[in-house]
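Left out: one protein chain. Kept in place: all the others.
Note that the chains are named A, B and C in the order they appear, and that numbering of residues resets to 1 at the start of each chain.
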Amino acid sequence: MRALRTLGPIVVVLAVLLALIAAANPFFLEPAGFLAFLKRAAPLVILAAGQYFVIVSGEFDLSVGSLVTVQVVVAARLIDGDEAATWPVLALLVAIGLLIGLANGVITTALRVPSFITTLGMMLVLSGAVFLWTGGAPRGALSEAFRTFGRKDLGPVPWSVLILLAAGGAAIALMRSDFGRRLVAAGDNERAASLSGVRVNRTRTLAFVLSGLAAAVAGILLGGFAGVSAQVGQGLEFQAITAVVLGGVALGGGRGSVAAAMAGAFTLEALFTLLNLYGISGALEFAVQGVIIIAAVAAGAVRLPLRRTAHV
Amino acid sequence: MSDHADSAVARRAAAPEPAVPPPGGPAPEDGQRRARDGAGNGGGRRWAGIGPTQVIYLALLGVMAAGWVLVAIDGGDFLTLETVVGIQQRSAALGIVAVGQTLAILAGSLDLSVAYVISLTSLVAAEIMAGRDGGILPALAAALAVSALIGLVNGLVITRLQVHAFIATLGTALIVKGVLDHLYDGPAGRVPESFQRLGYDRLGPVPVSALLWAGVAAAAWFLLRRTRLGYRIYAVGGDAEVARLSGVRTGRVIVATHVLCSVCAGIAGLLLASRLGAGAPTVGTDGGYDLESIAAVVLGGTALAGGRGGVGGTVGGVLLLAVLDSVFNQLEVNAFAKDVVRGVVIVAAVAVYARRTSRRRSR
Amino acid sequence: MKRSITVLVAAVSAMLLAGCASDKPVTGGGATASAAPSASAASPATGEQSKFFVQADYDAQLAMRAQTAEGPEDKPWEQAIAPQMTDTATYKKDGPYHLCFSNAAVNNPWRQVGWKTMQAEVALHKEIAEFTALDAEGKDDKQISDIAELTGKDCDALIVSPNTTATLTPAVSGACPKLPVIVFDRGVETDCPVTFINPIGGYAFGADGAEFLVEKVPAGGKVLALRILPGVDVLETRWSAAKVTFDKSELDVVGVEFTDGDAAKTKSIVSDYIARHGKIDGVWMDAGATAVAAIEAFEDAGQPVPAIVGEDQQDFLQKWKDGNLTAVAPTYPTYQWRTPIIAALKILKGEEVPKTWKLPQPKITSENLDSYLQPDMPPLHYALCGCEDLPGFPGAWGGKEN
């Protein structure tokens, strides 16, 4: 019941979808099947967590999709099949993620450019720059060690699931920490926050940095899962935002929990799986997606005023 | 746009509370600050001459000059008839969409569904025409009707269901996309020669498509300057609460802007159909008209939060992007470098506006 | 009119469709069917034939595979199958020449390799004084403007690689009267260009793969068909040819899925099918970009990789070699990007060229695999670039110098 309170109705939706999936595909109920689902969902869930930090502070991050692509393409070119290069490059990727996030944050807070525009511009710059660098198409190859995280298992459990658990746990812990509460407060009432001594700009910037970090991790997982690809990140930014909003997090900031945002991502992934399972391929898949998103958010808008307890 | 949403939410939250403070809530120090502001505004006055619109056109001239020089160095000739025509042809479709987008953004909303509306209308039109001249009029009617309908849905979802414009229009976008994928695989329909003239003919150096764009822009300008709706779009985007207290039906205004925005996308779809000779399910998304139109609008100095800016700036913004494109074409810069520059230009421009605005205004 | 009304109706009823979709498996009958896309509710499992399918072209292409191309042995890009020569004397003029090229896009590895190859080809010919190329970034409208703009620049010949067939036709026919036009890769719906260059084509590509599976996979074996996306003529022809072959065969096509060319999605889909059917005996694809992802799905599932159809990209060939797979790689050779330059020069020199210049379209098999595998080239490099002899190889193509 507590879950329902902190996570909101999204868990119900998620449960229903999972049940439908299981109904059509019993394999889903076996550990292997379910782990496969988690593995597949991991990147989006992590992205959603990152996006949550930005949205709850009242901003947007449209650059994560292209950032994921950058991660994979850069990794492929720098590693170029050389196992030894794996760890340095991993470190570099994380650094890139943090740096891009920092740039987004500073431009948005210090130059007061609406984050929608900041990150839209960043999206163009990133996707352009990376292919400018590799001459149009990905080159080089990823090392086995690099791919371990997205592809291999540790015992029965996929690495990506472990990473997901770690990231998810970290995100929740972070939101319970001082920083998390300051972040939400800033998103809720910027003025009150700053009159309480919150460094609003710094806090928001940090949110972008976290989003960048999440994109880096997601990139590493996706690259590991499926190898080099030029369009690995395509449309992920909208999926992430959609997931967060599905989780009942209000655009404009100040409301919603990171757990719910991640649940939203699982829901979205489950929706994809389900539609594909029931053969609503490509075509109507999107239509259904659109309807469900609008419906969910509309329901949220109507529901929220009735909520009497805050999320933690 | 986030702050727009914020205030909206805040108001909804405030509604059930007792003792609603007079909008804004009296706070003496605010008054004082404003007083100082009014006084210390000589600077603002001096700047008054140059608004964002002028800035964008100055930038446009700058880019043209720079382009001319660069191309000359490259041994080319920048302002040939072909390039001038090319610039207009390239900007016409985006321009029309951006004009519609301007209306939505001025009202404090935005529309992410335009790209798919374009594709859909291009198909609807081309299929109804099916190469027959007789089909043109019904095609126009149907195309505009379809787009208007989508705009209506957008508007109602935003105002009635209180869904944030970002999500609402993203949702309708997905729905339209689904329908497109479901019904079409590849280009369909055929437009008659006579209709293709819209896309290809030109009077001297001015393509008909550019005239169409100019027409749409002029109409929008007129709407904003001379009609009640126009005034109220600014009011709603500027401060929905003030507008409401002045008896403006804010919901209707937002719905209206979304209908108009979609119709503009529909017109762009028609134009593209005439260019392509057929309808294409990907023409809108390939063109990236959704985000690019928004980019063009803010590049033109219209505030993403709404209430400030205008069509003039948007036209400038679109032209700026088109000229950049053309320069890149001349210099045969590859597509990726273009994106980098575009991204930087957009962010830089908005940063400049932000500086200027903050110098002028209290908040 | 009818169609566009359905558009409206569909737009409104999308949500309803979503609702009733959940009843599908019941009506679909059996777990197996539930896997197949809705289209396949109709028998056969491969769905209705694509509206892009043209029997005559199909027959022609399959026939062409047998014919031997005329031309220099070691230069397939100069060969032509059953050429019908056309006279070009009217275009004869003295060099140096200014060639212009309207490119649909460089937004995928295939086009990247081709584009680099074409540039290198240009560099070979000193009589080409100037080479102007505009990239349409995959936008029909931009390419139309580009073509218009190029026809205005004193080009001696215009090469066009159309972004889409139908929609670029008006622009091309507009350019034809002004200067010699060479179209390659994708065609246009007009014969006004001096020559149209491309390999045998999609039907042959699709059939090559399908026939291989029919040969290798025992009757009743389960085959999964992976397509990138619907509505692209080139890809539609590939699938429609494969479909014809499959429908005649004993094979059980358990699914036809769209991957958007996304490796992750491909891998997920394949994993799902393995999980659902326990075993897949053959995989057909309409393009090799995601072949490796598909293979990995089997590896990760701890299953032997079944007979698989890929393309001539190095990462696939490498896997094939390493895993000693049962595989075939039909090709859509990137060396076709050299031909338009050669053709343009022939035309401007008044030499006759084939009206439709059909290039040979070899397929890679276990026998000739080694001759195409180039470990030093990037994973997404296409083996049939015909670029090994060009200046700047391999560096310009991203390969390791040594």
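Rule of thumb we're sticking to: a contact is a pair of C-beta atoms (placed from the backbone, for glycine too) under 8 Å apart; a residue touches a chain by one contact, two chains touch by 3 or more.
The rule is short, and it goes like this: contacts and distances are computed from a predicted model.
Among the names given as "Cytochrome C oxidase subunit I", "Ribose import ATP-binding protein RbsA", "Multiple resistance and pH regulation protein F" or "4Fe-4S ferredoxin", UniProt records the absent chain under the name "Ribose import ATP-binding protein RbsA". The chain not displayed here makes contact, within the full complex, with A, B. Screening B:Val71, B:Val248 or B:Val323 against the full complex identifies B:Val248 as the residue touching the chain left out. Across B:Tyr57, B:Tyr116 or B:Tyr234, the single residue that touches the chain missing here is B:Tyr234.
Only one residue in the set A:Pro158, A:Gly233 or A:Gly254 touches the chain that does not appear here, and it is A:Gly254. The set of chain A residues touching the chain not shown comprises 173, 176-178, 181-182, 184-185, 188-189, 191-199, 254-255, 307-310, 312. Of the residues in chain B, those that touch the hidden partner chain are 13-14, 17-32, 34-36, 38-39, 41, 44-45, 48, 225-228, 230-232, 234-235, 238-239, 241-243, 245-248, 307-308, 360-361.
In this section, only the chains that are shown with their structure count from here on.
Chain centres computed from CA atoms place C at the largest separation from chain A. Centroids of chain A and chain B (each the mean of its C-alpha atoms) stand 29 Å apart.
With each centre defined as the average position of its C-alpha atoms, the distance from chain A to chain C rounds to 34 Å. Residue numbers of chain B whose C-beta contacts span two or more other chains: 175, 178-179, 181-182, 334-335.
Of all residues in chain C, those touching 2 or more other chains are 14, 106-107, 230, listed in ascending order. Residues 20, 24-25, 27, 32-33, 36, 40, 76, 134-141, 151, 222, 225-232, 234, 275-282, 284, 287-288, 290-292 of chain A touch chain C in their complex. Contacts from chain C toward chain B in the complex involve residues 1, 3-4, 6-8, 10-11, 14, 50-52, 105-107, 132-135, 137-142, 144-146, 148-149, 151-153, 163-170, 174, 230-233, 236.
Within the complex formed with chain A, the chain B residues making contact are 1-6, 8-9, 12-13, 16, 157, 161-164, 166-168, 170-175, 177-179, 181-182, 291, 294-295, 298, 304-305, 334-344, 346-347, 350-351, 354-355, 358.
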